[in-house]
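Starting off with a structure, shown below.
A single protein chain has been omitted from the complex, and every remaining protein chain is retained in its original position.
Up next, chain A:
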Amino acid sequence: MSEEEKTGLIGAHILLNALQQEGVDVIFGYPGGVLLPLYDALLDSPVRHVLARHEQGVVFAADGYSRVTGKVGVCLGTSGPGATNLVTGIANAFLDSIPMVVLTGQVPTSSIGSDSFQEVDIIGITMPITKHSYLVKDARDLPRIVREAFYIARTGRPGPVLIDLPKDVLAAENVIPFSNEMKLKGYKVFGQANNGKIEEVVKVLSESRKPVLYAGGGVVTAGAEDVLRQFIDKTSIPLVTTLMGTGSLPFEHPNSLGMVGMHGTVTANYAVDDCDLLIAVGVRFDDRVTSGIGHRFATKAKVIHIDIDPVEIRKVVKTDIQIVGDARQVITEMLEVLPAFPVPQVTEWWNQLHDWKANHTLEYDKDRLTPQMVIQCLGEVAGGETIVTTDVGQHQMWAAQYYPAVNPRNYATSCGLGVMGYGLPSAIGAQIARPNEKVVVITGDGSFQMSIQELGTIAQNQLPIKIVLLNNGVLGMVRQMQKMFYAERYSQISLQGSPDFVKVAEAYGIHGIHVNSLEQVRGAFEEAFSHPGPVLVEIAISENENVLPMVPPGKLITEMIVR
C-alpha cells in the first residue's frame, strides 16, 4: 500500500461517518469486547453516546427517541449476550413499526460459526423480527449498508434494521470506502396510483348514515394528524383510535369516541359494531381490537382499509375497498375530492352516539384514591402536551383511557408486543431527544422492576424525568384476569418483597415522594414538576382496582364487562 492510500481510517471511523451522514446525533449503547475499536473511535466523534444499564434499556431508549421525534433511533450492543438482550426491544419496534437501526458487534469473520466466546447468530435469531438485516463482511461496504439500512428503516412501513459488525470489520485499517450508492432493486415502497378509489371512498362516505373512522399507528407514522383533523371536521365523522393512534385527535375533541377494543370505551365499541361504514386508516385489525374474531367485526359495515403495507390488506378482515398508501397522502387526496360530494347526513347517528356517550361515561369513585383519578390529576397538572411514556399492564390502560393526550408524538407505549419494562428506558430516549420538554413515565410496580436499573442512567445524565409509579403490590392485569376468569384463584401475582421505591430512588440521588391518600396526589405532582431534576412519585393504590370496560377474550366487542 502506498503512502497516499494510508487513510488512517479504520472501519469504525467509516461507520461513524456514515451514521453522521444520516443525521445521527445520539447512539444508545453498551460496550463489549468486540466493540472496542468502535468505542475507541467514539471518543473522537461528535456523535453522542448514552450508556444505559442493560441492553434492553438501550433498545427501548432508541425506540422512545424514535417515537417522540419520528426519526430513526439508533442502538448498539456487543456480540453474544449484548445482542440477545436487544431482541425483545427489536421485536417491540417491529410489531409497532418503529424505525430503528440496531448495531450489533460480532466476533471476527474468521471465527464466525465456531461457537467462539460471546458469539451468537443474531441475524438468524432476529430474522422474523427485523425488516431487514446485514452482516458486514467488508468495511468498504459500510457507507452503502448504513445508508440502505436507514432508508429501509424509515420508508414504507417503518421497522428495525440490524447491522451485524464483526470486530475485524470495525478494526480494518486504512479503509478506502466504496460508494454509498444504494443497491436496493428488490425493495419496494408502496402507495401510488390510487386514482378512482379515492372518489369511490368519498362517494361511499357521502351516502353513509353511520360512518366511523378507525385510526392507528399508520396515521402517526405518516404525520397525518392535521389532515385527519380537517377530514373529521369537514365530514363530522366520529373517530375511534387504537392504542397506537393515541393522541392522533386531541383527547377532548368532540368527535373522538376514544379507544376501541378490549379496554376501549363503550361508545367506541358500540359505534364500530353498529356503523354502516368503517374507514380504517393505518391499522391492522389487531386481536386486541377485534377480539381475534375478524369475521364478526363491524359486520353491518362496508369496510374500507387504507394501509401502506399490502400484506395487511385482507389479512384479518374482509374489506370492500382497499387503498395501499401513505395515510397522509390518501387523506389529503380525499380532502381534495370531498367538495364534489354531498356532506354525509350523520345527525341521527350523532344522536345515537351522544346517547351512548351520556349513558356510558368512563367512571370511578371520586371519594377515594383510585388509579383513574391519579391519571386524570396527572393530566391536569402536567397538561396534554407533556411527553408521556408508559409501561405495560393496568396502568397502561388507565393512562390510555384517562390521560388527555393531544399529540401522538408525545405518547410512547409498547402496543403490539406489550413489553413490561419499556416505560422507563423509553422515557430516557424521549428526554434525550427533546431535552427541554417535560417527560413523565406512568408505570407500575411490576413493570418498573423490570427496568429499575435504568435509574442509574437517569441519574448519570441528570434527566429531569418524572416517574409516576402506581404501586398495588401485585401484577395487576394478571390478577384482574385471574379474578374474572379463574374464579379468584390467584397464582404468582404477589410482588411481596418489593423494596421501598422512594428509598431506591433516593439511593440513586433521585428525589422520591410517597403518596397514600387522595389529598396528597395533586400536591405531589405539583412538587414533582416544580423540581428541576428527576422525581419518583410512588402512589399506593388498592390491588382490587380493575380496568373497565373489558371485552373478555374471544367475545364480541359489544359484550363488554362494564362494572
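Heads up, the rule we're going with is that a residue touches a chain if its C-beta (ideal position, glycine included) is under 8 Å from a C-beta of that chain, and two chains touch if they have at least 3 such contacts; residues count from 1.
We adopt the following convention: contacts and distances are computed from a predicted model.
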| item | value |
| --- | --- |
| Chain not present in the shown complex, as UniProt names it (candidates "Nitrogenase iron-molybdenum cofactor biosynthesis protein NifN", "(2Fe-2S)-binding protein", "Acetolactate synthase small subunit" or "Cytochrome oxidase subunit III") | "Acetolactate synthase small subunit" |
| Candidate in contact with the missing chain, chosen from A:124, A:339 or A:532 | A:124 |
| Touching residue (missing chain; options A:48, A:188, A:234 or A:253) | A:188 |
| Touch residues of chain A, complete complex, unshown partner | 123-124, 127-128, 131-132, 135, 152, 184-188, 309-311, 313-315 |
